[in-house]
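Contents: one structure, followed by commentary.
All protein chains of the complex are present and in place, except for one that has been dropped.
Chain naming follows the written order as A, B and C, and within any one chain the residues start at number 1.
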Amino acid sequence: MSEIQTLATHMLNGLAYGFLLFILAAGLSLIFGMMDVINLSHGSFYLVGGFLGVGLVDDLGNWWLALAVSVGIVAVLGLIAEISLLRPMYNRDHLDQILLTFGLALIIEDASEWLFGTTIQSMSYPRLFSETVEVFGVVIPSYRLIVIFVGLLLAGALYLLLERTRIGSIIRAGVSDREMVSALGFNITAIFGGVFVCGLALAGFAGFIGTPILGVYSGLDFEILILTLIVVVVGGLGSLTGALWASLLIGLTQILGQAYFPSFASLIIYLVMAVVLLVRPQGLFQRRYA
Amino acid sequence: MGKGDILVPGTANGASTLRRFPFAVAMILLVAFLLLVGCGGGGGGGGQGGGEDPIRIGVILPYSGVYAQLGQDITDGMNLYFEEQGMEIAGRSVELIQEDTEANPQVGVEAARTLIERDEVEIITGTVSSAVAYGVIDLISQDQIPFVISNATGNDVTRRGIPYVFRTSASSWQVSYPMGGWLVDNGVQNVYVSAPDYAAGQEQAGGFKEGLAAAGGNLVDEAYPPLGNSDYSTYLTNISQASPQAEWSFYAGTDAVSFVRQYAEAGLKESVPLYGSGYMVEADTIEGQGDAAVGIRTGLFYASGLDNPENTAFIENFQSQFDRDPSTYAVQGYDAAWLIGEALKATEGDTDPDALVEAMEGVEFQSPRGPLSLDENHNPIQNIYIREAREQNGRIENVVIDTIENVQDPGA
Amino acid sequence: MSALALEGVSKYFGALPATQDVSFSVEVGERIALVGPNGAGKTTLFNLISGEIMPDKGVIRLGGQDVTQYSPDRMSESGLGRTFQKNSLFMESTVYENVRLAVQRRLGIRLKVFKSVDRYPELRRETEEVLNRVHLTSRSEMKAKNLSYGEQRQLELGIALATSPKVLLLDEPTAGMSAKETGEMVTMLKALPEDLTLLIVEHDMDVVMALARRIIVLNFGEVIADGDPEEVRRNKEVLAAYLGVGADEEALGA
Partner (left out) sequence: MATQAESGRKTQSFVSVHAGTIAVLAGALLLAIVPLVGSRYYVSVFTQILILSIFALSLGFLMGFPKLISLGHAAFFGVGAYAAGIFATRVDPNVVLTLGVALALSLLLALVIGVLSLRSTGIYFLMITLALAQLVYVASQQWESLTGGTNGLVGIPRPELFGLLRFDRTTFFYLVLLLAVLSYLLFRTLVRSPFGRILIGIGSNEQRMRAIGYSPRSYKLTAFVVAGAVAGLSGALWAHFNGIVTPEDLHWSHSAEALIMVIAGGAGTLIGPMLGAALIWLLESALQSYTDRSTMITGIVFILFVFFARNGIAGIAQSAWERVRR
């Protein structure tokens, strides 16, 4: 392999990683934008998605069916969490809601260790994408291309949803002025619930499709959470565009850093974040949708 | 006056402060209550010394978190030995008091302190992580309590030559150095090295590189991903691009599973054979690695397929007792218990630290791993086996393909 | 020299002009009412003057000094005080503490850390004096959140007065008050020192007439009339603006 081909491989890996982060960051950003709540249990639902996936792929024998069922279960769990924990707290300080999501994260972390043990669990690729493909002499596992593709698709879908649909305009309005939305007669509780569940479902989805690459283990939840928070801080809270660019920036920096500056690999994304904050404390993109 | 009043303590505005004095009294009562609870809760464990008292052995191992399985294996290995002795040595019963170290050195040191101070244990054993071991060594040196390390492989743990510290696993160097020479002897000259970027990773890789260089081999390049890394694609790309004759790695636990699987998935296993430190392909990782582990050759002081009478008996007893296969970690625990037990037999149940140390120094025995004796730093002198992971008996096992005898840590 | 002067002040929210080319000048001690239909940009103008938001164009002068880029805290230090349309109090603190915070700033008792805040006699004296002025002495130990709405409006004014501003912006000081409370507020405002310049946003025309000698009318962010009450009342554009929202002259008093 030539240097260029190696670089291309690294870039593709970085992009795949970045788009995985984007799916997570998009969910986190959506929830924040609507509810002013930073969901500290975001990584936990990633974990749940991953663990469910490992089990269901085995049990159901069909990767795609397992994907649908896992995301569905995560959504139901999210709905239960929303109804039992967050909904009674909507008239309280946002901080209380953030604290609750943190408590939830602690519980899920320990529960996952209880149920699934502490060893790493892995999932196979779907049969369709288990091969490597060669593009211009660059060998890459086709699954990573799929992750990139799915990420792009999702970015487009979210853009269309928020910019071109009625639901989207309500959500956008809710982000800028919550009182107005409820004054216009929309059921704000239902919208909150819907957005929260969608955000968590995205996290679960990311957990499922990320597991063939990263594996899943108790403890990964907080690692993922921190990474996602960094992406969102760099991109700008509540900005979907910001989440997209920051995900790719962090994903590529992480991978290229590992490849070319291995001894600084773990520091490098924090440094990127620190620099961005120095220059633009509010993140690369301000709070605003697409 | 609402509950919000407490938001501003010491508010110097009349009405509320006048009522605050009883509040302060309530607070004092609360402190007193907590004090009592604290003392009462802790009080159960401590007993006073006496002739017929059991021998109290403190076990500090991870029972939760990423290393929980290792902790359990070591504990079971220890239990196996003591149960073989009828839970009694030299007429005194043996009591194992376990404390969880998690994967956190602070918790580990606190666990050791609790055992020493609250439970007044006479011997301490355990620690999976070297960081915990280093922390505990400071503690036991002050209190002069023999410390038998059943896993932590940090080179300096024994190289410091602290009289109360013993080890029944190995030093990092001991595990990895012999393979450097072995590879060169078997025609592999150019090797790529990778290990996680933390103390154990550096030590293991360091030992291997030393062995490789001593035998005239050549280090192609090296890579140190962060500990707990989950995506190795970048490093694998770099290895593939460097096209060495072989790759030597040390990873443990979760990292080992990820690395070995991804190594196989990237199709590297065929072009660049994978060698490594034995901990990379062990009982705790093999199941997760699956077929990806097959063909990997690693060096360690034990292999489940080792053919000697002690091992056969050990495996049989362990299986009947715990209904599963023993791992290397179980052997380490078994041998730690053996060392403690034999020393206690020699002192006839006397737990005086200096007498115990002297007795342990003289212990020499046939372990399931083969012959084992201690060097002057209390680190084992033992065989290192080159093992190959093969599919047999319906599962993947490490099969011994070569033996390097009586490997001794070079010391400080 | 005028107490406050705006020269061509414009602010856009996106493409939407919130205030457009607003210019006027206020003499020391003048009492001016700022009126206009809802959404005419009155509160935006207050936010521009007090430094909460920065204008896109134009200059704001306070006592002749260019304060266009000043932050709210610098504006306050330069002698501008304001009240808020929605009560903006320290709800968990007592009335006394609410006012004391503002007095503390005026007296420059800030980074003092060793002595208890109660050991500053001048602080107590001045705070009690302000409480007296806004008729809250009897409420001084109550928490702000436990006051009646009218009393909270009084406290809102008290906090602003406690900084001893030269120019005071009052954002609907009587909004939501009963007739009796309104009367009391008007009395209180009338009793303010003569050299204090007042700019009042107010919907209640009785209050406007009782306090202001000059009225500025805003519509769609622009000044459409500026003069004494009689002049403004006869102004065609003003009538149109109010009729435009579907009301007659009564709307001025809504």
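Just so we're on the same page, contacts are C-beta pairs under 8 Å (C-beta built on N, C-alpha and C of every residue); 3 or more make two chains touch, one makes a residue touch a chain.
Just so it is clear, the model here is predicted, and its values are computed rather than measured.
The absent chain, not drawn in this view, touches the displayed chains A, B, C throughout the complex.
Shown as candidates are C:17, C:39 or C:72; the residue that touches the absent chain is C:72.
For the chain missing from the display, the contacting residue among A:12, A:233 or A:249 is A:233, taking the whole complex into account.
Touching residues on chain C toward the chain that is not drawn are 50, 52, 71-74, 76-77, 81-82, 84, 88-93, 96-97, 100-102, 104-106, 109-118, 120, 123, 138-142, 159-160, 162-163.
Remark: the residues of chain A touching the chain excluded from display are 32, 36, 38, 85, 88-89, 92, 94-96, 98-100, 102-107, 109-111, 114, 222, 226, 229-230, 232-233, 237, 263-264, 266-267, 270-271, 273-274, 277-278, 281-282. Against the chain not shown here, chain B presents residues 1, 3, 5-10, 12-15, 17-28, 30-32, 34-35, 37-39, 41-42, 46, 63-64, 68, 99-100, 104-106, 109-110, 113-114, 117-118, 130-131, 134-135, 137-139, 154, 197-199, 227.
Operating definition for what follows: only the chains that are shown with their structure count from here on.
Taking the mean of each chain's C-alpha atoms as its centre, the chain lying closest to the overall protein C-alpha centroid is A.
Farthest chain from chain C, judged by C-alpha centroids: B. One simple way to say how far apart two chains are is to compare their mean CA positions; for chain A and chain C this gives 47 Å. Under the contact definition stated at the top, not a single residue of chain B touches 2 or more other chains. Within the complex formed with chain B, the residues of chain A that make contact are 1, 6, 9-10, 13, 17, 113, 117-122, 132, 139, 141, 144, 213-215, 217-220, 223, 255, 258-259, 262-263, 265-266.
Residues of chain B that touch chain A in their complex: 64-69, 197, 223-226, 228, 230-231, 233-235, 237-238, 240-241, 253-254, 257-258, 261, 265-267, 284-285, 287-288.
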